[in-house]
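First up is the structure itself, then whatever we jot down about it.
For this view, one protein chain was removed and the others were kept in their places.
Chains here go by letter, A and B, matching the order in which they are written, and residues are numbered from 1 within each.
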Amino acid sequence: VGKPVFSSDRYYDEPPVGVAMGLAWTELGGQTLYIECTSVPELKSEAGTLRCTGQMGDVMKESSTIAYTYAKRFLRDADPQNEFLQRTSIHMHIPEGATPKDGPSAGITMTCAILSLAMNKPLRNNVSMTGELTLTGKVLPIGGVKEKTIAAKRSMITEIVFPKANQKDWDELPSYIKDGVTPHFVDTFQDVYKVAFP
Amino acid sequence: VGKPVFSSDRYYDEPPVGVAMGLAWTELGGQTLYIECTSVPELKSEAGTLRCTGQMGDVMKESSTIAYTYAKRFLRDADPQNEFLQRTSIHMHIPEGATPKDGPSAGITMTCAILSLAMNKPLRNNVSMTGELTLTGKVLPIGGVKEKTIAAKRSMITEIVFPKANQKDWDELPSYIKDGVTPHFVDTFQDVYKVAFP
Partner (left out) sequence: VGKPVFSSDRYYDEPPVGVAMGLAWTELGGQTLYIECTSVPELKSEAGTLRCTGQMGDVMKESSTIAYTYAKRFLRDADPQNEFLQRTSIHMHIPEGATPKDGPSAGITMTCAILSLAMNKPLRNNVSMTGELTLTGKVLPIGGVKEKTIAAKRSMITEIVFPKANQKDWDELPSYIKDGVTPHFVDTFQDVYKVAFP
């Protein structure tokens, strides 16, 4: 209390493989946050597993599980040859490590980070996103559209992925907040994928 | 506090395979909720397992276990060739991810969602259900018949599956609540199955 819960610094000029930028909503306003995924070198891996760090709360941990299951299914359909997620264990981290984080709205961001790693393909630059993911790929609305938009602009983000059900919140924002940002309203993760990857 | 605990929006015009619509009873009235089941792609799976997300409480987690055991036995009898549930791991989620949920009354809904996935067959559209399931397939009564009926109608549901022991509660509802909904009173899961699947 008294200092920003999330850092607003950009760590990366261009997102590396396995990293996606999300938007969080705190009592002190919006914040950008990075979801980082890497593979864990192992001698033999019979089955891929996911471990998480970054002081995630219970709801956010469940979000990571949903993202992981969904990413496996998405990749199986999009590229059946790619067995990365079945063979490799993944570590997901959300800096800063000392900051407790929670909530379901990083769902689509986590899924993009996992897929970026599995496909060895970085996300488009200057895109940030927020949205809860269901197990079937529906994107559910989130809170804090205004605060998240301000935070995104502070981090030089020019495109934001929002759930379709949040379009009414966006429409109500004054122009000076919306200026310079292109919103993308998505209904399913398929829509997210088209915006997030080049 | 002050806003509905469950969203009353319908996510799906038609239920996808693995998804069933249930009815919940909260301090704020009734709500529809979706049970979503998907398979988890794995390289080798010696034995099917079930994982759950959606902030389920202890009683609801036990309900999912009962539904899983019952579905395995139901499928073994109905279609002995179908080894899906023995071979495949399942992920069950109940959006919205941040909403704590509990109670045993989603038992029959969970079982339908699992069977829909295992049989690769969607449930009938516009059907919602509520009922506790025992391990032998008996359907036990639930609370909130009135509130659940109102919530179902708000989500354009036209048929509701209720436990037989709740018929007296239905009979006491005023006509303006019952209008437009066909109730089905069930004693065992066999009865549920006949209504829920086409």
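The criterion applied here is as follows: a residue touches a chain if its C-beta (ideal position, glycine included) is under 8 Å from a C-beta of that chain, and two chains touch if they have at least 3 such contacts.
Just so you know, these numbers come straight off a predicted model, no measurement behind them.
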Displayed chains contacted by the hidden chain, counting the whole assembly: B
Full-complex contact with the absent chain, from B:L28, B:L135 or B:M156: B:L135
Residue among B:R10, B:R51, B:R73 or B:H184 touching the omitted chain: B:R73
In chain B, positions touching the absent partner: 46-47, 58-59, 62-63, 65-66, 69-70, 72-73, 75-76, 83, 85-87, 103-104, 107, 132, 134-136, 138, 140, 165
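The rule is simple: only the chains that are shown with their structure count from here on.
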Whole-Å gap between the CA centroids of chain A and chain B: 30
